[in-house]
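See structure below.
Shown here: the complex without one of its protein chains, the others still in place.
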Amino acid sequence: MHTIQTLDLNDTRTIIDAGIAEAERIGSPSNIAVVDAGGCLLAFARMDDAWRGSVDIAISKAWTARAFDVETKALAKLSQPGADFYGIHASNDGKVMIFAGGVPMKKGETVIGAVGVSGGTGKQDQGVAEAAAKAFAHG
Amino acid sequence: MHTIQTLDLNDTRTIIDAGIAEAERIGSPSNIAVVDAGGCLLAFARMDDAWRGSVDIAISKAWTARAFDVETKALAKLSQPGADFYGIHASNDGKVMIFAGGVPMKKGETVIGAVGVSGGTGKQDQGVAEAAAKAFAHG
Amino acid sequence: MHTIQTLDLNDTRTIIDAGIAEAERIGSPSNIAVVDAGGCLLAFARMDDAWRGSVDIAISKAWTARAFDVETKALAKLSQPGADFYGIHASNDGKVMIFAGGVPMKKGETVIGAVGVSGGTGKQDQGVAEAAAKAFAHG
Partner (left out) sequence: MHTIQTLDLNDTRTIIDAGIAEAERIGSPSNIAVVDAGGCLLAFARMDDAWRGSVDIAISKAWTARAFDVETKALAKLSQPGADFYGIHASNDGKVMIFAGGVPMKKGETVIGAVGVSGGTGKQDQGVAEAAAKAFAHG
């Protein structure tokens, strides 16, 4: 038996609010999702005018970041044609997102959850996700 | 072409906070989802200790309440064996939830979104959903 | 090898217009779908204010009526708990609809397609589907 640490609902408010603030600052209406250490959805927000097709993507990015304890931005490189994990996006019923915007959240070296953002370019989504994750780390 | 009215992200804060308050009052850790007039997820919160299997159910209840402009509690009666809509739960890729906890939200006679709650008994979920919906109407 | 007869796109205009006229007459905003002899979707219309959750149901009712060459109203009786086809709604990826509103269309004894209607009660859906099917037979 062992003990795990995880984000909880209260933590998500800081995380999502920070994500929204950054998304507004850079003008990229975003979908923002937070999962716990088990990969299960804790909280979600879709900003007005954010893409409808990105609801699923934001949630899946958060799940992916925790499922493999990796930034989806890094997973992108590993899943290109010819690379080690090419084809991984067909696994897990299509839940594996292989482009930027999913970021694991850590306490020390331990992953305690993840945030996923979708609604802009890869760079924009990554920026919003990093701002969201950082707010909690400092909060 | 025509014009429709819909809930937006800002509205969901009032709705979800009221749902959480009622869920705490009755001691039923809940998953709470809000969809817009198009049935698309706007916001979601999972309270600590709420069932993981109810994430999908809460979101689907909210979707169902808007998809058929009906309380899922009422749909339950209509979809029993022998009733008019028996078998409806097989449609829409399994997104149709036919037990209590999904409540359409209206402005006058117009449905502008819906709330879905899952985590307790039918009566508990319905109570939390009604409290959430009512808070916005009064807010 | 053999020859089959089937509805085509041009036929669907008569069918759908007749369905819409009947739906307006009885005040039941409907989704109306028509499939060909192969069960493949030919045409679809969603009337304003018709339930969003009924898009899939109307298409599936039309498919079901051709898939089993039967009115879905009749299939309902056969698929109740204890009856011969109980559980059939779990087959075919959830496309089998077992409540009223799907009607095969015939030329003589041969099924040449089907119409599916969803948006009201079983009686309303059946009435709209029958009016749609009849219009073509007479047209």
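For clarity, chains are labelled A, B and C in written order, and residue numbers in each chain start from 1.
The definition used in the following text is that a residue touches a chain if its C-beta (ideal position, glycine included) is under 8 Å from a C-beta of that chain, and two chains touch if they have at least 3 such contacts.
Only a predicted model underlies this, so the values are computations on that prediction, with no experimental measurement involved.
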Write out, one label after another, the shown chains that touch the chain missing from the document.
A, B, C
Contact with the hidden chain only, please: which chain A residues?
48, 51-54, 56-57, 60, 76, 79-81, 89-90, 94, 96-100, 121-123
Interface residues of chain C (partner: the chain not displayed)
8-9, 12, 38, 40-48, 52, 55
I need the residue numbers on chain B that touch the omitted chain, in ascending order.
1-8, 11, 36-40, 93, 107, 112
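Convention: only the chains that are shown with their structure count from here on.
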Is the way these chains touch best called a line, a ring, a star, complete, or other?
line
Rounded to the nearest Å, the gap between Cα centres of chain B and chain C is 29
Chain A to chain C, mean C-alpha position gap in Å, rounds to 43
Just give me the whole-number Å value for how far the CA centre of chain A lies from that of chain B.
25
Residue numbers in chain A touching 2 or more other chains?
none
